[in-house]
Every structure is written in C-alpha cells, then in structure tokens.
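A single protein chain has been omitted; all remaining protein chains appear in their positions.
Every chain is named by a letter (A and B) in the order it is written, and numbering of its residues begins at 1.
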Amino acid sequence: MSATSVTAASATPGRDLPRPRRRRRRNWTGWGFLSPFLAVFLLALVAPVLYALYLSFFQDKLIGGNRFAGLANYKQALGDAQFWSAFERVALFLVVQVPVMLILALAIAMALDSARLHWAPLFRISIFLPYAVPAVVATLMWGFMYGTQFGLIGNLDGWLHTTLPDPFSSGLVLPAIGNIVTWEYVGYNMLIFYSALRVIPAELYEAAELDRVGPFRVIWHIKLPSVRGAILIATIFSIIGSFQLFNEPNILKPLSPDTISSYFTPNMYAYNLSFAGQEYNYSATIAIIMGVATMVIAYLVQRAGTRKREA
Amino acid sequence: MRIAQRRAGVAVAAAALAAVGLTACSSSSSGSTAAGSGGSGGASGQAAIAAALQKKSAITVWAWAPQVKDIVAAFEKKYPNVTVNLVNAGTATTEYTKLQNAVKAGSGAPDVAQIEYYALPQFALSGALANLQDYGLSSLKGDYSDAVWGSVDINNQLVGLPQDTGPMALFYNKKVFDKYQLKVPATWADYVADAQKLHTANPSAYLTNDVGDPGFVTSMIWDAGGKPFSVSGTTNVTMNLQDDGSKKFADTWNQLIKGGLLSPISSWSNQWYTGLGNGTIASLITGAWMPGNLESGVPTGSGDWRVAPMPTWTAGAAAATAENGGSSDTVLKQSKNPLVAAGFLQFMNDGPGATIFANEGGFPSQNSILSSASFQNAAPAYFGGQQINQVLSAAANSVLPGWSYLPFQVYANSIFPDSVGQAYAKKSDLNAALKTWQDSSAQYGTQQGFTVSSKRRHTDHAAAPACRCHIRHLGVWPTV
Partner (left out) sequence: MAVTQRISAPTAPKSRTSRPTRRASARTGNPSLRPKSPMLTAAMTLTLIYALLPLFWLLVNASKTQSSLFTTSGLWFGGKFALFDNISQTFSYDHGVFLHWFGNTLLYVVVGAGGATLLATLGGYALAKFEFPGKRVALAVILGAVAIPGTALAVPSFLMFSKLGLTDTPWAIIIPSLVNPFGLYLIWVYARDAVPTELLEAARVDGMREYRIFFSIALYLMRPAMITVLLFSVVATWNNYFLPLIMLSKPDWYPLTVGLFEWSAQSRTVGGQAIYNLVITGSLLTIVPIVIAFLFMQRYWQSGLTTGSVKG
C-alpha cells in the first residue's frame, strides 16, 4: 500500500506544479470529496475508539462507583490468564485455519483459471454462494448438522455404522468453527485470487509456451508471483477476521456450553465482561489491546509482503 | 394454522377458567388482593394507583412470556386511558443485556420489565428497580407462598411481583419407563440406579440430559437443602459451594457424570427436542412450567409423559423441592409513570392477568389459583389424563425456604461452563469444579467492590492454587 501511494503522490503534483493557484483550489476540493466519508468515519469509528480509550483508564464498580485507575486495567489485562488463553486460541486459529482456507481458495482459483475444467462458471458461482449466507444462518445450519445424535453426523453414523467424533468435544470445537468460517469465506477469497489470475498478461503465457515450460512451473513462476498482491490482501483480511472471531462461536455456545468458554475468543471475553459482567472499562481495555495487536500484526505482514515483492 | 387452532382452544378454556379463578380470588381469606384492604401505607398507595390508572398515560413493558399479550389486551380494556406498549426485547439474558445498557446509559429503559428470579438481586442491587413498598404492593404478601415472596423481597425491598414459578418435579416418559421396567424413583439413589439400568439396556438412551446448566445445578443444591450464597447488608457476600447440600448434590451427580450416564445434549436444542420425542431422553428434572413446552415442542410425545414429585435425598424423607426458573415483573426506577406501572404489575400478577397467565399454560404463583379446583383438576391428554397440577402445586408448597442468589448471579452463571462445565466435559469431580466456580465468582465479586468471604469446610484447607492458575489449568485448551 505504501508503495502505491508513493507513486500516486509523486505523479500528480508534478503536473500541478506550474499552476500554484489551481493547486490551492484543488486542495480544498479534495477535502470536499473526502469530508462526507470522514464525518461519518469520525462519528461512527473514531469517536467510539477515543471513548473506549477514555473508558480504559477508569474503573467503575457495582459498589463504590467510578474512579480514575491509570494503567491498572492494562496491567490487569496483560496478566490475565483468560485473556491470554483467548488470544492464544485465535492465534492458533489464525495459524491453522487461514492457511488452509487460503490454499484451498488458491487451488480452486487455479483450477477455475486452468481452462481444463468442465462447467467452470457453475463451479465458480456455487463455491462463491456461501459468502452470501449470513453468519447467523450459516452457524445455525452447521450447528444443526453437527449434532451427533440426530444431526448430519448422527445420520452418517446411522448409515455407515460408525461413531464419528463429536464436533463439539473440546478437541474438535475449534476445528468445527474453523470449518464454518472456511465454508463462509473460501469462495470470497477464491474470487479475489481468480480475479487476479485473469489479468495476467497473455504474453507471459505465450512466452512460457514457446519455452515449453511445464504447467507446474507456470504456476510457480508466473501465476503465484502475479497473485502475490491478492494473497497479501486476503491474508491481511483473514488476520483481522480471525482476531475478531465472535459470531460463530457465540451462536454455537448454547449447543456446546462446556467446550466454548466465556473467554473462547478475545471478543467473546470482552463481550461477556461488558454485557454479563458490566465491566465496561476492562472490556474496553481488552478491545484496545486487541485493536493494537491486530494493527501491528497486519502491518508486519504487509511490510513483509511488500518487501518480498520489491526484492 | 396449528398455532391458531391451539390459541383458539386455549381461549375457550381461558374464558371458562377465568370465572372460577376470579371467584377463588375474591373469596380468598386474606382478602388482600386488588381491593387493597391491606396495611395503612398500602391503602394510600392503592388509592394513588387507582387514581393514576384513570388518567391518560402510556407505559412500556418488556416481557417475553407469550401470555403477556393477552394480559395487556385485558388491561387496556379495563383501563382504556392507559396505553401499554408491549415489547419483546429478547429472551432472558438478551433482555438483561439491553436493560443493563439502558440503566448504564441513564435512559431507554421500559417502565416494566420481566426479570427471572436469579437475576433479580443483580438489578435490585445496581439500583435499577423501584421499591414497590412505596406503592403499597407489600400488602399482597399473603397471596403467595413464603418461598416465592422471598424471591422478590430483597434486602427488605419489594423489587418485583412474582409472575410464574417453577417448583421442580420429575417429568418422565412412561412408555420408556415401562419398556425397560424402570420404577419411578423415590430417592436420588433410585434415580442413579434407573439411569444405570436404562443406559445399560439401551446404550443410546439416557435417563436425562445434562451438560452442566447453572440454573439446574443451583436449583438442585437448593433442593438438597444447600444455602451456598448469602448476602448481609448490601455488600457482604458469603459463598460456600461445599456446604452439606452442595456436597450431597455433587456426590450424587458425580456418579452420573463419571458413569457417563448423562446424555451430552444441551437443553432446548433441536437434538433435545428430538431426544425427548423418541425416548432417548427419558426424563427431565425441571420446573413446573415444563408441560407447555413439552406440548408445543414435543408433539410426538403426547400421551407418554407423566409427572412425579422430586425424589428425596434419604428414603422416606418429607417432600422437598426447589424453584427452577420462573420470573418476576419489576418497575424500573427510570419509569416516569411508576404508579401506572405498579398498577399494571398488580393487574398482571395479582389480578385478572394472573388468571389469564395460568390459563394459557403458565405455571401460576398465586396461592388462590394454585389451590383452585379448576386448576387442581385439569387432566391434560398429553399427560395421559394425569392430574399433573396436583403434583405440581404440592411441589409449590414444599419449596425449601431461605434460598438466595448472588448479587452478581448473571455473571457467575455466564462463567459457570468455564469451571463446572469442564467437570461434565471431562467427567471429573464436581466438588472440585464447584470450588473453582466459587473462586472465580468470588474474584469477580471482589473486583466489583463486594466483600466476599468464601467459607470452606476445614477439610479443604490444603492449599488451593491461586484462582487464575486454577482456571488456566481447567480452561479449554485448543488441541488441534
């Protein structure tokens, strides 16, 4: 992102330099176009962030009222085993689910782009469809199907005379949630990759064909480098999504109260703290910490990604 | 269409029963119902309410009980100047979240809100609820049993009126019991034996389902005579989840948990309804409000189900039970029209509304309705013609008094699965898990400014690990 904004910044003003008067007018114009977005942005995003920041420096007790607490909330959070266990869980989710989903999405995109597939448009739209299903509906559906007694798992057991493991058992519940998230977003990511593959210049392929390069080397040397930008974007969004994991586990929780704890993900922890525990201030602290952690990691990934490309 | 038909049938029955209910009401000896011949403070409060109800006004009511709709209609008919905006703001915890937010924000709360008994102390303590003594409603005390009244009389403040109650009983599937020759358990030892026998005979069938539900566990401890929570003043909380009652329950339930005799299906899920219908969940220990849920959720079980009193902890002991679920209705301090709100509360829970509620499948809390002939003699076909209300109202009369919930029970319940739920999931000792739950709840209470003392039996002195570490060990660790 930084690389591209540099080109934009250096290209346009060069044109403007000889006309300083016009430039001043356009300064104002730029803000004019940006201001509607910025106004709502400040109201709906920046203000709550600042408010959360303010809250995080106070403590409000059921008994005793509100008082300034300095960094006490942050200290508490950093030593809070439940917070860290939630954090580790989403980190693990990130490390396992995101690569699985993205590799699957990339493989599907390559297959669709290969022109060796029957009925490619059918595949493309069908695999994309789950993205249109609201997370609430998707989770309710999968929750029904995960039932070992009378759900899909139960049905399969009945037919195959097997005892499939319970997706809600403590070892499997995270993969079970990972499956729902993968189902929801694999099509979306596939489409991003597919779109990137479609704009690879034909000359590259023609050259490869002349050189009699095998299909796997084409993938490795032409396709993968060309979609690196897309992979970077998808990765960053998946990181953000993982750290914000909430809807799926929270909707599944009534079905599996013992294996989805109240601090299963940082967001669930913050939610339960504020809405069941009325610890608004501590909850805001957790939100701030998670926001900062997400931004730092997303930034590092982006840096690593762009540096590789430039190298 | 099925729904509409049911409604119509109910309405007819309601009309017939309403007359009886009202007669029973007015002839009740205490005579302290809507007429308001109670204490002197009561009389002036009642007069003020009566006057307020004649003026033009509007109140907002948050309630999720389906019967409230008809109660509101009847109320508006009787008091045409009052408009009631009935809002279903979500069920139980969803509503509490919104209520808490509105209280925190200082505006947006309704005039009247339905709140379950277990959550009542929390709202009472945060100063969200009006004291109904100010409106003369304490004169209604004689209309309810002591145990029920104790649930709404918190810290000598009357913070709500009881709507429905849930004295616990044993609901069992007679067809399954007959097929596997199980006898209806008289004691909890019998119950464990039945559970073993059934599951051995048919490994896919269980006597009951239980994945660890805080409402159920606290009710069972109550049933066993435990009093693990007590509050003195407003800020001193004592917790002891290893008192005799708690241990009695945990020791019995340990046998079911460790023996794998509990169906791992969580209540109210679609699988649960399936299991109740096809006999793989053969009984339920739950509140007296269950019949309506069985009829609507498990239509295939019609004719198979029966109701029996709770098993006892020792053979031949006197019948004893506890409340499970059930809710009250409260007036919020934010209300700009507390007199009208109090008047609605009285109409809904003590006046004609209570009868409507009972007739539409709610389990009543008023003595006069519980003892009325029409209520006692009802013999629903769903329960094979058994006069279930005789069992259930007997249960209502044998609820053990003296129970109280924590002033932060909503939060404590929300973290219950993190500790006690783990004992269910891992088939480990329930006593240890209860202690962990106590520790983490106490820690929250302390953070919130309460003085929490945790009583432990002296046998447990051996160093318990620090609370946080404890949770960490028991926590769900991802194992991918």
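Details
The rule is short, and it goes like this: a contact is a pair of C-beta atoms (placed from the backbone, for glycine too) under 8 Å apart; a residue touches a chain by one contact, two chains touch by 3 or more.
Values in this document were obtained by computation on a predicted structure and should not be read as measured data.
The chain that is not drawn here is touched, among residues A:Leu34, A:Leu78, A:Leu164 or A:Ala304, by A:Leu34.
Residue in contact with the omitted chain (choice from A:Ala138, A:Val181, A:Ile260 or A:Ala276): A:Ala138. From the set A:Ala81, A:Ala111 or A:Val213, the residue in touch with the chain omitted from the display is A:Ala111, counting the whole complex. One chain is missing from the display, and on chain A it is touched by residues 1, 4-5, 8-9, 11-13, 15-16, 22-23, 26-34, 36-38, 40-41, 43-49, 51-52, 55, 104, 108, 111, 114-123, 125-138, 140-142, 144-145, 150-152, 155, 158, 183, 186-187, 191-196, 198-203, 205-206, 209, 226-227, 229-230, 232-234, 237, 240, 243-244, 246-247, 251, 254, 266-267, 270-271, 274-275, 280, 283-284, 286-287, 290-291, 294-295, 298.
Although one chain is not shown, part of chain B still touches it, namely residues 1, 3, 62, 64-67, 87-92, 94, 97-98, 101-102, 104-108, 164, 166, 267-268, 270, 273-274, 277-278, 287, 289, 292-293, 296-300, 325-327, 361-362.
FYI, only the chains that are shown with their structure count from here on.
Taking each chain's centre as the mean of its C-alpha atoms, chain A lies 41 Å from chain B. Looking at the complex, you find that chain B touches chain A at residues 93, 97, 100-101, 104, 125-126, 211-213, 234-235, 263-266, 268-271, 274-275, 280, 407-408, 410-411, 414-415, 417-418, 421-422, 424-426, 444, 447-450, 468-469, 471-472, 475-480.
Those residues of chain A that touch chain B in the shared complex are 61-64, 80-82, 85, 88-89, 92-93, 96, 144, 147, 149-151, 166, 169-171, 173-175, 254-264, 272, 275-280.
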